[in-house]
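Scroll down for the structure; my scribbles are underneath it.
Missing here is one protein chain; the remaining ones are kept as they sit in the complex.
First chain written, first letter: the chains are A and B, and each begins at residue 1.
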Amino acid sequence: MISLYRPGTSLLHRMPAGPKLVVVAGLATAISLLPANPLLLAAVLVAVAGCYLLAGTGIAEAGRQLWRLRWVLLVVSLSQVFFLPVLAVAANVIRVGAVVLVANLITLTTRTDRLIDALERALRPLRKLGVNSDRVALMLSMTITTIPVIAGFAARIREAQRARGVTVSPFAAVVPLLVMALKHADDLADALVARGAD
Amino acid sequence: MSDHVIGFEHVSVRFARHTALRDVSVRLEQRRIAVIGSNGSGKSTFARTLNGLIVASEGEIRVHGIDPAREPKQVRQRVGFIFSNPDTQIIMPTVAEDVAFSLRRRGLPRAEIRDRVTAALNDFGLAAEADSPVHELSSGQKQLLALCAVLIGEPGLVVADEPTAYLDAANSRRIAGFLLDRMPQQLVLITHDLRLAARCDIALRFEGGRLSDQGEPGPVIARYEEDQEQP
Partner (left out) sequence: MERFETRDVARIVVFAAIMAVLGLPGAVTLFGGAVPITLQSMGAMLAGAVLGPWRGATSIIVFLVLTFAGLPLLSGGRGGAGVFVGPSAGYLAGWVLGAFVVGVIVRFRGRPPVWWRTALGCLVGGMAVVYAIGVPVQAAVTHLPLGKTVLSALVFVPGDLLKVVFATIVTMALWRAYPRAFELK
């Protein structure tokens, strides 16, 4: 599983995950509340570009992020262009793009495992409400381990069906995948118990 | 001296639809114990009663002095379990994390866990893979990792349920060599590979949930093969 994280040593990389989340959430909220003023929106674009420079990932990374967002932005513009004036549509599209880009700064500059650690720490005070932060962290790690295993099941089912030359009915793939996956869950549970995780 | 003794007295295991073990009584002190028998004979059930994954419906079990039904946590510290499919056994996303997982309830300082994990990975030739995602390992490496993660917990008994079933010949030799010759712990090896069973100190044979034969591996295996050849 390739994380969206980009290694680096920038100020944003060095910032602890918790405070970084707070700062970015504040920025995103501020952007989404801005009025549809062309000058302000231009300033937002410059500020986002500045953030990407600060994160050391460069403007190219911001471009890649925008490219990934192309369908989202297209759907937003198409759904609005019949209802709203062009300036408003442009403002809304810019706001959506900018907010997403700013939020992704967290992902780009924080390792996945650091974010999971931060989350575990944030959940610790909830122990009294029955939230077991240890167990949450365990489930997150186990899921990362399990995704390639289940993807392997899907590949095997695809190959088997191709080998038999059957025209694959829509459900022919999903049901065996679920059966294999849930059997795997039972084996995994045995292993968890055997390894003393209960 | 109950330190390395496995004792079963009139043990039966019943599930909703069938009886998996019937009235098994045995006392085992050997280091290497092979368990053979056809599919569905009760071998795996026997293995799983040793660490309390399955609890006996009747009878008494003692594993190194521990009753698995009463003290499941203690018995799981004492008994390491190797499954045939390493994919089901590996819990954490990277090699070093998975080995460290075995030590997480021991209350050890972080630095000591790190040192012990590094040493164990060196032992198993996995040091270069320490930070690799486990799905990038070969099946042989995955089973080595499973073994490494079990042994770092310093169990007194290792139960291996067909540990070479998913491996090619070279990796089977490697894993079997470790379990049978290098490792000091007591071993219960459930296997269809009769050559491995032959290298143990005693063989048990299960049929239809009963312990149908036991003794020196050579004769037990010979009688088993004879029965298999008859229609």
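Keep in mind that, in the parts below, a contact is a pair of C-beta atoms (placed from the backbone, for glycine too) under 8 Å apart; a residue touches a chain by one contact, two chains touch by 3 or more.
Quantities reported herein were computed from a predicted structural model and do not represent experimental measurements.
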Task: Contacts of subunit A with the absent chain, listed as residue ranges - done: 1-5, 24, 28, 32, 65, 68-69, 71-72, 75-76, 79-80, 83-84, 88, 91-92, 95-96, 99-101, 103-108, 110-112, 115-116, 119, 129-131, 135, 138-140, 142-144, 146-147, 149-151, 153-155, 158, 168, 170-171, 173-175, 177-179, 181-186, 188-189, 192-193, 197-198
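In this section, only the chains that are shown with their structure count from here on.
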TODO: Going by the contact rule at the top, pick out the subunit A residues touching subunit B in the complex.
DONE: 1, 138, 141-142, 144-145, 148-149, 152, 184, 187-188, 190-197
TODO: Please name which positions on subunit B make contact with subunit A in the complex.
DONE: 48, 51, 53, 73, 76-77, 81, 83, 85, 87-93, 97-98, 101-102, 105, 133-135, 149-150, 153
